[in-house]
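This report refers to the structure that appears directly beneath it.
What follows is part of the complex, with its chains left where they were.
Chain nomenclature is as follows: A and B, assigned in order of appearance, with residue numbering initiated at 1 for each chain independently.
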Amino acid sequence: MARVVVDVMLKPEILDPQGQAVLTALPRLGVAGIVGVRQGKRFELEVDGEADADALARIEQLAASLLANPVIEDYVVRVEPAPAAQPR
Amino acid sequence: MARVVVDVMLKPEILDPQGQAVLTALPRLGVAGIVGVRQGKRFELEVDGEADADALARIEQLAASLLANPVIEDYVVRVEPAPAAQPR
């Protein structure tokens, strides 16, 4: 069992009103020193078996069709490192 | 300038209909081997200066109040490693 993460963000040149709302709210909350906020989507996929090249190719294709709209969004597919064996 | 990422996911015990929709759609798309999908939010924050302990404490507080609802969501705050110097 492996976990693959797909991060989806609006392309940098596309205005992100939700991130903008958070950024605009910061002074009122007394939070200084943050000069940009962007909000995107994060998908966590549980893969049955190993996250090998085949699995990643399938997820890459899935990301381009069902998780993101590549015309307006960028996405990154990556394997999440397995958590260490000890309990947390 | 540093980038801090806040990942927000519904707590594992809370049903996530959007992730469920993607999971249910997979067989129709011929995608096998994925047994779980969860959809959450990803925030990218640009910090003016270093992402030191102070900055992270402020962002931690922000995450708990304006980025996530801790009653139903888990969140993780982490510093994004700076991209390598060479162009991509």
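We adopt the following convention: contacts are C-beta pairs under 8 Å (C-beta built on N, C-alpha and C of every residue); 3 or more make two chains touch, one makes a residue touch a chain.
Small disclaimer: the values here were computed from a predicted structure and weren't measured.
Every protein chain here shares one sequence; 2 sit in place, and the complete assembly counts 4 copies in total.
Everything that follows uses one rule, which is that only the chains that are shown with their structure count from here on.
With each centre defined as the average position of its C-alpha atoms, the distance from chain A to chain B rounds to 6 Å. On the side of chain A, the complex with chain B involves touching residues 1, 7-9, 19, 22, 25-26, 29, 31-49, 55, 58-59, 61-62, 65-67.
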